[in-house]
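For reference, the structure I am asking about is given below.
Each chain you see keeps its place in the complex, though not every chain is here.
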Amino acid sequence: MDTSLVLQNLLTPPVLFFFLGVLAVLVRSDLEIPTPLPKLFSLYLLLAIGFKGGLELQHSGVGGQVLPTIGAAVAMSLIVPIYSFLVLRLKLDGFNAAAIAATYGSISAVTFITAETFLESQKLPYDGFMVAALALMESPAIVVGLLLVQLAVPKPGQQRPGPQGMRWGTVLHEAMLNSSVFLLVGSLVIGFLVAANSPHSVEKMLPFTDKLFYGALSFFLLDMGIVAAQRIGDLRRAGAFLIGFSVLMPLFNALVGALIARVLHLAPGNALLFVVLCASASYIAVPAAMRMTVPQANPSLYISTALGLTFPFNIIVGIPLYMQLVNRLLPPIA
Amino acid sequence: MKRVDLILSERELDAVIQAIEAAQAPGYSVMKHVTGKGPHGAVSEAMDFSGLGANAHVIVFCEAEILPKLREGIQPLLDYYGGVAYVSEAEPL
């Protein structure tokens, strides 16, 4: 493993501010980013990443690789939860296994963004349609998660209050239209439309969506460091099985992702982003959906694995590691 | 008059308010951003950025007649999702 790439990634402001947040919790400083300020930054990041993706999508066009890549991404978000579930059932009950499985099928937008800034520091290009893949991988895993619960736990007594028909409606609604998917897709479409019709106004958006982006990401990661570190205690209670799962499963998913990227002949930048999508786990859309649809599952389990371990692992070690994986597995481009 | 205090997850707030309106309570008040701990573990605001939200505290001042209807609408939600509901006496100022 090329440690210089890991070190290069470590010594960037986003990762260092993440560490600063972790440290604040470890030394019990009273540093905190009070609500709703973290929400401001997460809304901003989704809006900016979507908008920028839309601009790039307009420039690159919906060319040859777009549909296969997006198709493969959606397929991964359906398959990952299924094999994750089978692994998790070894030790966990159906509710918790399904909720964690859904988490790993979905994605983490912040990990994706951090990977983008890593690519920029490596001067490697990537395409706007990867943001579309990001957006489309959030929802399917939520639906699969609930399907798994229904298959594995057909207890009639534990039904959600209210008419049964409404249940699926609610789940689909939550999966497709939760705020993070909605804002991401909406901003993507806006960026796409504006790039074609109003180049003048694109210029005027860039100081907000582009110039501020890196600093705002760093600030947000300070909060993510605090929140992730607060989960470390939960993790200890979760036990060795889940700790192992939350590192090994991303690695396995990354490997599968890299192989798919090879098959799809993705360029290294896009390949890294694809791998990161496969390897990351959701601590935004999915936990919110699971809290509503599978309240029997323990939120501290699925949040602490995705946020307390997989997320730090990915942004600190994972991204440079996956970069090397991509460099090895992908044929060099002439 | 009775005073009903409900504390439950913000995510179930809409359903609880529907139940309160269905019981024809004369009004209600809601405070969000409530943190706490109960049988289902601790709830903080740290995950608020993710859409998970914290708890809400709902106060309803109403006549005793309304309580059975209120209980009927709210108890299943509390049983399934967690949360607490208590009643005390209150007189108009």
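Think of it as A and B in the order they're written, each chain with its own count starting at 1.
The working rule: contacts are C-beta pairs under 8 Å (C-beta built on N, C-alpha and C of every residue); 3 or more make two chains touch, one makes a residue touch a chain.
Quick caveat: nothing in here was measured; it's all calculated off a predicted structure.
A.B. asks: How is the whole complex composed, chain label by chain label, with copy numbers?
C.D. replies: A x3, B x3
FYI, only the chains that are shown with their structure count from here on.
A.B. asks: Taking the mean of the CA coordinates per chain, how far is chain A from chain B in Å?
C.D. replies: Between these chains, centre-to-centre, one finds 33 Å.
A.B. asks: Can you list the chain B residues touching chain A in their complex?
C.D. replies: 9, 11, 15, 33, 41, 44-53, 76-77, 80-82
A.B. asks: So in the complex, the part of chain A that touches chain B is made up of which residues?
C.D. replies: Of all residues in chain A, those touching chain B are 35-36, 38-39, 41-42, 158, 160-162, 178-180, 223, 226-227, 230, 283-285, 287-288, 291-292, 295, 298-300, 303.
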